[in-house]
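Every protein chain but one is kept in place in this view of the complex.
So that you can tell them apart, the chains are marked A, B and C in the order they are listed, and the count of residues begins at 1 in each.
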Amino acid sequence: MLNLAILLQAESHLLPWQQSMADFFTGDTMVSIGTWIAAGLTLVMFSFIYKDNALFRLGEHLYLGISAGYLMSLYFFNNMKPVFIYQLLPWLDPKFGTPEGSTLNLWVLIPGVLGFFILLRLVPGLGWLSRTTFAFYIGGFTGISLSKVFSGLLLPQFYATIDVIPYMVTSGPDFVKLLNALVLFVGALSVLVYFFFSVEHRGFVGGVARIGVYTLMVAFGATFGYTIMARVSLLIGRMQFLMFDWINAEIIQRLAVIFRGG
Amino acid sequence: MENEAKRNFLELFLLLDRRIIYTLVALAVAIPLIWPIGLPIRITPEVQSVFDKIENLPEGSNIMMSADFDPASQPELYPMMKAVMRHIARKKHKLAITVLWPNGPNLVAQCIEEVKEEYPNWRSGDDFVFLGYQVGGTIVIIGVGNSFVETFPKDYYGNATSTMPVIKNFNRLGQADYMIMFEAGNSGDWWIVYGTEVHDVEVGGGVTAVVAPQYYPYLQAKQLNGIIGGLKGAAEYEMLMEHPDMAVAAMDSQSMVHALLFVAIVLANIFAFALAIQKRNAARREK
Amino acid sequence: MQFFRKQFPILLAFAMGMTMFIREFVPAKIATDLYEGFTKWAIVIVGFSAVFAILSLLHHHVNRVRRKVPGYGYSMVTIIAFIQMLLLGLIFSVRPGTPVGWEYWWLFVPMQATMFATLAFFIASAAFRAFRARTWEALALLIAGLLVMIGRVPIGEFISPYLSDFAGWIMNNPNMAGLRGVVLGVALAQIAISVRIIFGIERTYMGGGD
Partner (left out) sequence: MKNNLSQAAIFFVLLFALSLAGFAQEPEELPPAAGDPSEIAALQDADIVIGLEEEEPEVPVTTVPLPSGVTLRDLPNDDGTGLYLTWEAFPEESPELTYTAYLAETPNGPWLEAGSIAGNESYMEDHGHYFPIFYWFKKSREAKLHHVLLVQDVATGEFDAKGNAIRLPEPEGFTVRPNVGPKNKDGRPIEPGIIDPDTGEEKVSTKLVEIQPRTIGELYVKLEARLGDATAEYPEVLSATARENWFDVSKTNMLILAVLFGATVLYFISRARRDPNLFIRKINGLDAVDEAIGRATEMGKPILYLNGMSSLADLSTLAALNILGRVARRVANYESTLVVPCRDPIVLTVAQEIVKAGFADAGRPDAYNEDNIFFLTEDQFSYAAAVCGIMMRDKPAANFFMGYYYAESLILAETGASTGAIQIAGTDAVTQLPFFVTTCDYTLIGEELYAASAYLSREPLVLGSLKGQDMAKLFMMVVILIGTLLVTFGMSFVKDLFKALG
């Protein structure tokens, strides 16, 4: 099975049998079968609105299995094969020997062994080996993120907060610009005060913290409005599918053809 | 004192049965789809700046694209990605596409098939390279910053990337003239922190409406040059492209449902408030 | 033996963390080679951890079936769906125009997209029955939310351009200021966790594994 998958040719020039398979799966029959199945599943999943029922749970578990199977073959094609297996056994690559082929790179054995330690967690008693792998990978990655979070997130955002007043004021004496600058400056500072836990929120500090809360509330209001927009868009997307791709294309058009034809 | 029969209108509204609410929403979506109203769509500056950037880039410049979403946000980000991909194919820019979320690659592959139908001579290997999905999230971003060929020896279709003409002068994120990323979560922050800030690449964010507000601090700090927010952003982009498609068709329904929910929240709060006062007066009268 | 179980991982994490942190401040060629080398190795390791995640998911469902836990029928469905997708994927690859590509587009996409689309109905019922301005803060949130919700949609722009301009103002100013405070806080928290991991104080990520 491993070799069969490797025999697959590149997309630009599919093997004849692959081209016919592709035509079959994107052909009309499979599309309309797919539309009917998709419509059925959509209605099953919508049934969750009334109450959690067996069909919905079946759909959920089916979707979990499909996603896991899809991911496993995806990992094999995109990750394990080109980055690991071909580096270790380059002659497995159908294009071996040509410039596009893979070349032997024994260095890849080290991460390979470390990665294998993770799989050993499934074996009772050998799980502790995976700690070395986590230490190597998460330790190294944490070192990178410690510096990058500073240069990519903390400093630019911090610099932009100090830069707020001139950024607004230098672009001409304009009341709205000055107001915006003040809102940005006071808002950001007051939110920092709100999340400051070493001082009791009383008196002046309490007042600034309240401004902070209200700034946060307006920000959450924006998230509230936008999240509603998102959920509604998802619903419209599915209704478009049900109404146009399914009812219109599969039912009305087919009936129209029968009537006109008959 | 109030008996069950004489329950006033306020309580009735607040205890509206769920099924009525659901049918109201379903109607508010379906009717405008069948009889579109055609409300004008106004272009916001955040979307305009992304469009202008891609429009004004000289032909054949390098654009990096990352599609980090899965079918859960397909209704929002798929039309957006298709509109931007259409724009890139029309302007004949060189395009490199990566996917960071595991369930996403086939959405991009389908989108490429559909754009290819409109632009037949837009070919993988010459005009674009679909690098596909690689496990690792941030590690892939760092890898793409170093070299496409080493992080993605084979592209999504299984071709070797090292001999592709498009890779010759576009093998690192640093060589991109612009980047557009489609985000459904905070992987956009990773692209900014580990990718575009490090290699000094201008980037635009096509994001789901759920996370759009979280990208505005990056916009003000000039770490982002524009934001295409939710299906409304996708509709604006389609209008700018003069190629109305799925997103524009959905805008009327979007408006109707929003209007319905606006009225519902306002009335519900007013009635609840009125009801509370009524109860307090009734309670005070009893004492 | 105890050393490899306890002390060595912590020392390794400290060594790797420090090297990759200090490397950031060294422009010499050796630093970029280290950076690229670590990334290439990390991608292979992460590949194995992804395979492990799927195997443990499968392991979980197989156990449920073996122990006949109530609802194990659902686990059977998951296992069967997984195996057929894996076999078809390995034989024909996963791109559109293959059996897996077909199943992805006509089974997986509708199910997941619809699952999240149901939330629109829950938002609608919450709009009628649950979203209340219980406190002054909630009132401020609702007012901003309603303005953005109606201003950022064609009907709002149709009612009056000022409405949509004001919604735009909310997005670019108070929303930006509020979430910037949150971003700064999150960045600090991330750095604090990184420091704890490198100095071996935080070990939850190592997980049990013994």
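Operating definition for what follows: a contact is a pair of C-beta atoms (placed from the backbone, for glycine too) under 8 Å apart; a residue touches a chain by one contact, two chains touch by 3 or more.
Keep in mind it's a predicted model, so treat the numbers as computed, not measured.
By the touch rule given at the top, the unshown chain touches A, B, C in the complete complex. Within the whole complex, the absent chain has one touching residue among B:Q110, B:N171 or B:T196, and that is B:N171. Shown as candidates are A:A68, A:V83, A:A135 or A:V193; the residue that touches the absent chain is A:V193. On the side of chain B, the interface with the absent chain consists of residues 149, 162-163, 165, 167-169, 171, 197, 210-211, 214, using the contact rule stated above. Even with one chain removed from view, chain C keeps its contact list with that chain: residues 21, 24-29, 31-32, 115-116, 118-119, 122-123, 125-126, 129-135, 137-138, 141-142, 145, 179, 182, 184-186, 188-189, 191-193, 195-196, 199, 201-202, 204-205.
If you put the missing chain back, the residues of chain A touching it would be 48, 51-52, 56-57, 60-61, 64, 91, 96-97, 99, 101-104, 146-147, 150-152, 155-156, 158-159, 161-166, 169, 185, 188-189, 192-193, 195-201, 216-217, 220-221, 223-224, 227.
In this section, only the chains that are shown with their structure count from here on.
Among the other chains, C has the CA centre that is most remote from the centre of chain B. Across the assembly, the chain pair joined by the most C-beta contact pairs is A-C.
If you average the Cα atoms of chain B and of chain C, the two centres end up 16 Å apart. Chain A and chain C, compared by their mean Cα positions, are separated by 7 Å.
Of all residues in chain C, those touching 2 or more other chains are 35, 40, 42-43, 46-47, 49-50, 93-96, 101, 104-105, 108-109, 112-113, 115-117, 120-121, 123, 142, 146, 149, 152-153, 171-172, 175-176, 179-180, 183, listed in ascending order. Residue positions of chain A with contacts to 2 or more other chains are 8, 11, 26, 49, 67, 70-71, 74-75, 77, 79, 83, 141, 144-145, 148-149, 153, 157, 160, 184, 219, 222-223, 226-229, 232, 234-235, 237-238.
Across the interface of their complex, chain A is touched by residues 22, 25-26, 29-30, 33-34, 72-76, 102-103, 105-106, 113, 123-125, 132-135, 138-139, 142, 152-154, 156-160, 162-163, 189, 192-194, 197-198, 208-210, 212-214, 217, 220-223, 229-232, 246, 249-250, 253-254, 257-258, 261 of chain B.
The touching residues of chain A, counted against chain C in their complex, run 1-2, 4-5, 8, 11, 18, 21-23, 25-26, 30, 33-35, 37-39, 41-42, 45-46, 48-49, 57-77, 79-80, 83-84, 108, 110-112, 114-116, 118-119, 121-122, 127-150, 153-154, 157-158, 160-161, 180, 183-192, 194-195, 212-229, 231-232, 234-235, 237-238, 241.
Per the touch definition, chain C reaches chain B in the complex via residues 32, 35-36, 39-40, 42-43, 46-47, 49-50, 93-96, 101, 104-105, 108-109, 112-113, 115-117, 120-121, 123-125, 127-129, 131-133, 142, 146, 149-150, 152-158, 161, 164, 168, 171-172, 175-176, 179-180, 183.
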